[in-house]
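Heads up, one of the protein chains got dropped from this complex, but the rest are sitting where they should.
Letters A, B and C mark the chains as written, and numbering starts fresh at 1 in each.
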Amino acid sequence: MDVSILLFYGLATIIVFFALAVVISDNPIYSALYLAITMVTLAFVYFLLKAFFIAGVQLIVYAGAVMVLFVMVMMMFDLKKEKNSFSKGKFANFIKVGSAGWLCGLIFASIMLSKGMLPLANTNTPQAVADTSTKELAILLYTDYIFAFELLGLLLLLIAVGAVAVSRIKGGTHE
Amino acid sequence: MNSLVPIIALTIFVLLFGAGLLFLVSLVGPKPKNSSAKNSTYECGIDVQTTGHSKISVRYYLTAILFILFDIEIIFMYPWALAYGDFIKEGHGLYILGAMGVFLLIFIIGLIWEIKSKALEWD
Amino acid sequence: MGADLFEVSVNLVKMIIIFVMMVQLVPLLVWVERRGSAFIQNRLGPNRVGPLGLTQLLADAVKFIFKEEFVPEKTKRFLFYAAPVVSLVPAAIAFGAIPLSLPINIEQFEMFGSTFGPYRFAFQSFEVGIGIVFVLGISSLGAYSMLMAGWSSNNKYSLLGALRSCAQMISYELALGLSIVGILLLYGTFDFATMIDAQQGPLTFMLLGKEVSVPFLPNWGIFYQPLGAILFFTAVFAETNRTPFDLPEAEAELVAGYHTEYSGLKMNMFYIGEYGHMMAASALMAVFYFGGYDIPFLSPDSVRETFLGWGLSANKAAIATAFLFHVSMFAKILFFLWVFIWVRWTIPRFRYDQLMDLGWKTMLPWALANTIITAIVIYIMRTNWS
Partner (left out) sequence: MNSLNMLGDFFLSPVGINHYLGLSAILFCIGMVGVLRRRNVLVILMSIELMLNAVNLSFVTFSHFTQNINGQIMVFFVMTIAAAEAGVGLAIAVTIFKRFKEVNIEFFEQLKG
């Protein structure tokens, strides 16, 4: 038994369990907290895949910023346990869950059938150093993807303006 | 993977340490004597007026949204800062400075706009 | 984690020792804080129990343990108990990722009839290649325990305090994250150990292709990044919710912030988390700007040679050197912890709007300016103009 097998299955179990809890829990605040746990565990999976910088960004952006925003908004709303948290209609629900399960099976089957078609590189290279892989990423990001990078800066500016504008809309009870 | 096992082990150890300590203390300490005055939510000595969660200013979430956007822009600077020395060594210093210059310009415009638009005012 | 049982167990024990050290430092710091505040305010402070009041710590611990375990009604019980436990995790992991001394290289040795080694033990709980990013990410998870505590208490003061401290934390995280960019530009690495290695020796830098050396100053980050250091340290105060930024606990308006409903050991755990954050922040301050475990004008190799000259074996010399440099690191951490306490009892609390203004309108632009200036200066100095 290799440690990495144990690690992968342990992390995968935690991820799937809490992802299910996000969807099933009928209190949205608990949903948000479960999602935060999922995000942190996913960061560990990225560690396992030697994507160190991406793991750090996952921790900072998803777990440390986006989910904090979600939890904050939930607490502001003061949502109680929801009575009608799921959509109605037995047949419709059956189709919804069934189609998701079918999609999952489809992806699984295609993964298993296309096994060996992708030329895999040797991943047993000596312990990748975080700095060098991040530098590689940086060099690509600021040369080949420079235009996309500047556009994302612009997008973030527009989003900031938009968010402020939306929250300026008058009316309602909260100040 | 080498660093992942100790991180997970330490997390589990700390969680167990905290939970175990709380459990042990609950065994040792005196049993609580309950009374309605003691059990009620603390509200400076008066009877509980609100049900707990009152209305909260929207500014908190506005701050949080702006934080996310600026945080991502800062994260974009980390790989840049890391590779900056290498770019200079290869003679592309002006290029990388200009590339980040445009990005920083957008960042600064955003910051100035936020300050001017009074989205960050607290009263 | 290790190749054989010896290495694994040493790493485990090391990890637990570092965590216990962190927890054990908290009562000591509380004592220093109480005595220090008394000293600053011209009082005596706790001096009755034991010499200098030192056994006050024990009395406090016993008191905390024998407190009644009490939960107010209408709380969300699970989250109410989970919040203090969760508050320990970010601080412990962040502190564990920071190197406290040189790594110890152990050569092959014989014990119980079998040979062991060679080993390399890092003087920290674990080595993460992306040190800075990891520590920033982990410490930003501290917001959850506050929000959990504030919401599960079912008390408006708790919730308001939690939201306040959360908004404050995230606002200053921007300035914190941006002030580090200067350090990254300077050293070009995420790794703490590499960063500390770059700070050895006398102050040396490239000026227009020539190497300039200032022999009477150590090569510490503070001389390259004075503005960054000030911004970082200020932001760290706000991150750890310490005075002058302890708005979540403003008694006049919010009672005790997010831990209004907490008592006994649960309350104490929040303090352990807070002090743990302070320790991690002090260690980061030392690593980024004050050379980490570096002792000015003393290189690790010369120290090891000296120890070898005294007739110690190679392994013992390596261990002794590591512990000597650990003392230096620890002294720096303790100094910054004292600065935390010192500032707390010197500067009054900010008002909330002033606090947010300082974070967004003063520190963020200055951190930006620091980044731009550092980038331009590094460009000018490191480019080969000839």
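Convention: contacts are C-beta pairs under 8 Å (C-beta built on N, C-alpha and C of every residue); 3 or more make two chains touch, one makes a residue touch a chain.
This structure is a prediction, so every number in the text was calculated from the model and none was measured.
A.B. asks: Could you list, sorted by label, every displayed chain in contact with the chain left out?
C.D. replies: The chain that is not shown touches these displayed chains: A, B.
A.B. asks: Which of these touches the unseen chain: B:17, B:61 or B:103?
C.D. replies: Spelled out, the listed residue whose C-beta touches the missing chain is B:61.
A.B. asks: List the residues of chain A that touch the chain left out of this view.
C.D. replies: Touch with the absent chain occurs at residues 2, 4-5, 8-9, 12, 15-16, 19-20, 22-23, 28, 31-32, 35, 38-39, 42, 45-46, 49-51, 53-54, 57-58, 61-62, 65-66, 69-70, 73-74, 76-77, 79, 82, 84-87, 93, 96-97, 99-101, 103-104, 107-108, 111-112, 115, 118-123, 125, 133, 136-137, 140-141, 145, 148, 152, 155-156, 159, 162-163, 166-167, 169, 171-174.
A.B. asks: What does the interface between chain B and the hidden chain look like in terms of residue numbers?
C.D. replies: Those residues of chain B that touch the unshown chain are 58, 61, 65, 68-69, 72.
The rule is short, and it goes like this: only the chains that are shown with their structure count from here on.
A.B. asks: Quick one: label the inter-chain contact graph as line, ring, star, complete or other.
C.D. replies: Per interface graph, the chains form a complete graph.
A.B. asks: Suppose each chain is reduced to the average of its Cα coordinates; what separation in Å results between chain A and chain B?
C.D. replies: 18
A.B. asks: Mind checking the centre-to-centre distance between chain A and chain C? Centres are C-alpha means, answer in whole Å.
C.D. replies: Whole-Å distance between the two chain centres: 29.
A.B. asks: Send over the residues of chain A in touch with two or more other chains.
C.D. replies: In chain A, 3, 53, 57, 60, 64-65, 68, 72, 75-76, 131, 134 touch at least two other chains.
A.B. asks: At least two partner chains per residue is the criterion; list those residues in chain C.
C.D. replies: 1, 128-129, 133, 151, 159, 163, 166, 170, 173, 177, 188-190
A.B. asks: Over in the complex, which chain B residues touch chain A? Could you list them?
C.D. replies: My answer: residues 1-5, 7-8, 53, 55-58, 60-62, 64-73, 75-76, 78-80, 82-83, 86-87, 96, 99-100, 102-103, 106-107, 109-110, 113-114, 117, 119.
A.B. asks: Applying the document's contact rule, which stretches of chain C touch chain B when the two form their complex?
C.D. replies: Touch list, chain C to chain B: 1, 11-12, 15-16, 19, 64-70, 72-74, 81, 84-86, 88-89, 92-93, 96, 125-129, 133, 151, 153-157, 159-160, 163-164, 166-167, 170-171, 173-174, 177-178, 181, 184-185, 188-190, 255, 260-261, 264-266, 269, 352-353, 356-357, 360-361, 364-365, 368, 371-372, 375-376, 378-379, 382-384.
A.B. asks: Which residues of chain A touch chain C in the complex?
C.D. replies: 3, 29, 33, 36, 40, 43, 52-53, 55-60, 63-65, 68, 71-72, 75-76, 129-131, 134
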